[in-house]
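Notes follow once the structure below has been shown.
With one protein chain withheld, the remaining protein chains of the complex are depicted in position.
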Amino acid sequence: MENYISISDIDDLQELIAEALQLKKDNTAANLGKGKTLGMLFFNPSLRTRLSTEKAAKLLGMDVMVMNADKDGWALEFEDGAIMNSDKAEHIKEAAAVLSQYCDIIAVRAFPGLKDREKDQAEIVMNSFRKYASVPVINLESATGHPLQGLTDAITIMELQQVKKPKVVLTWAPHPRALPQSVPNSFVEFMQNIDVEFIITNPEGYDLDPQIVKNTTVVHDQDTALKDADFVYVKNWSSFNDYGKILTEDKSWTFSGDKLELTNNAKVMHCLPVRRNVVINDEVLDSENAVVIHQANNRTFAAQAVLQRLLAPSPRRGSYLREK
Amino acid sequence: MENYISISDIDDLQELIAEALQLKKDNTAANLGKGKTLGMLFFNPSLRTRLSTEKAAKLLGMDVMVMNADKDGWALEFEDGAIMNSDKAEHIKEAAAVLSQYCDIIAVRAFPGLKDREKDQAEIVMNSFRKYASVPVINLESATGHPLQGLTDAITIMELQQVKKPKVVLTWAPHPRALPQSVPNSFVEFMQNIDVEFIITNPEGYDLDPQIVKNTTVVHDQDTALKDADFVYVKNWSSFNDYGKILTEDKSWTFSGDKLELTNNAKVMHCLPVRRNVVINDEVLDSENAVVIHQANNRTFAAQAVLQRLLAPSPRRGSYLREK
Partner (left out) sequence: MENYISISDIDDLQELIAEALQLKKDNTAANLGKGKTLGMLFFNPSLRTRLSTEKAAKLLGMDVMVMNADKDGWALEFEDGAIMNSDKAEHIKEAAAVLSQYCDIIAVRAFPGLKDREKDQAEIVMNSFRKYASVPVINLESATGHPLQGLTDAITIMELQQVKKPKVVLTWAPHPRALPQSVPNSFVEFMQNIDVEFIITNPEGYDLDPQIVKNTTVVHDQDTALKDADFVYVKNWSSFNDYGKILTEDKSWTFSGDKLELTNNAKVMHCLPVRRNVVINDEVLDSENAVVIHQANNRTFAAQAVLQRLLAPSPRRGSYLREK
């Protein structure tokens, strides 16, 4: 693996999932990352992603340096040829090259603005780091994807499935704020690449990017979609069509005990944080069906499997770290 | 020890103090904490407490992850059954459970609001973590107590005492801001549990919580109280009765060289930071009698003794870490 910016950087998903579950079972990890540094650069705040990735890196023996670009007001210029006489103090060309001197792997978080769809889809931050960094780059959630979460979710389903080809339903739920599509996008991509029966359900107007959805079935009636589900992934997102807008907060889409009744005693997933009694009701989150904490724990092993891939020299694949 | 949230979590204070002093003498510490992670969660800023606890953890071989909840604006919901459609993005149930996945021990700092006495006394943050975390919880200063400081203070007195049963005086001093009662509360509790002659002196209206003071003598005349003291602990706190209020900034309570004359050449203590010439005068702080830096150094060993207790599997007591 050369970078981990999207699912397309993985060439053998099943094997990567197996590696993560192996790490979970026997985390003697040891010294693969000894003397190596992970630099984590946050343009947006992070708690869960930071902690799980930092923990994963340290389990591998790496040093971790955390940079909060949002707070230090480190305004980067991304445009080629810009005359930098205003508020941008450093060009991405230098920034990425310099971080590549101090770090063996760079992990970056950069949320979408949710105002300009074309701009968000250009993934300018992530793609600029890919272009100008001389070390591997990891996506800690970008404008349109969250592949560490997507990998976590695939791991969790493979780990907990009780039938060979479980039915997995991604369902939209209401939320008082406009949220990115990055988590559902990555979930869809990962589900399309493991052996499950997968459908999406959301209100009219909330269909995800057709380039992501491809030929996955989208049902606009939640009750129909939930029928016989083995896994239900509950998540809010803002409209892709009417970009970044909240079209409805329809409470009938809140995932409740009644909805759970429609499923095949489904495991209920969410990436967290979750707003109780708005997205998912207490009676579900406090039940045995909720696997959200189990899922959060798997974040560590997903990150560790990815870091291991980027670090590990092996007969089958070389390390992608830069020779210094 | 299962948690370290208040003095009641210690069942053998003398022995814990002895362990801390042993660590101070021979800090080969080694690898008790190797592969274990301390998560430090700050709802309020911290410098001294963070550094000493971080240092203690690293001396034990632990990894440390610091989370500034105050700055990341990570607003937690603490109420059961809340409909979370406003500013709180995550419920403590998930937050504590998730942190328990990434950390082997969670340390939390959460100051009082000093507006609503009943609310502060409920210690909702600390008690919620105790309830919902599946790993040990350490109090890094809460609404009503600061047991790492209290332990440090007990260690310092046991280490420096020159008579078998020294006279220890806790004296109030003026301060321009309304401060919590957490440090004096913990000091009182620890003094009540070691072999000293202990009295408190403060102006009328500044008596601490009677549930903490119990049958400890409180004297409202500072000069009388200081007579023959071997240790004087100087500290400001806001009124408990007229909750959170500053009733006086009476400079006659400032601890001066004249006050020191009244004592038995007392050692002068303060938890720091100290406002010079308001709380304690230069001539005292710059004298041999001041042991505030020595005391600050002991913060490390108090934290290390507590962490060791939580980590250490021993014949007499098991580790309280969660099996993962």
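Order as written gives the chain letters A and B; numbering starts at 1 within each chain.
Note that a residue touches a chain if its C-beta (ideal position, glycine included) is under 8 Å from a C-beta of that chain, and two chains touch if they have at least 3 such contacts.
The structure displayed is predicted, hence computed values, not measured ones.
Colleague: Can you tell me which of A:Asn85, A:Gln162 or A:Asn215 touches the chain that was removed from the display?
Modeller: Candidates A:Asn85, A:Gln162 or A:Asn215; residue touching the omitted chain: A:Asn85.
Colleague: Contacts of subunit B with the missing chain: which residues?
Modeller: Considering the whole complex, subunit B reaches the absent chain at 45, 47-48, 51-52, 54-55, 58-59, 71, 176, 272-278, 282, 285-286, 292-293, 296-297, 300.
Colleague: Would you write out the residues of subunit A that touch the absent chain, in ascending order?
Modeller: 35, 37, 39, 63, 65, 67, 71-74, 77, 81-86, 88-91, 93-95, 97-99, 101-103
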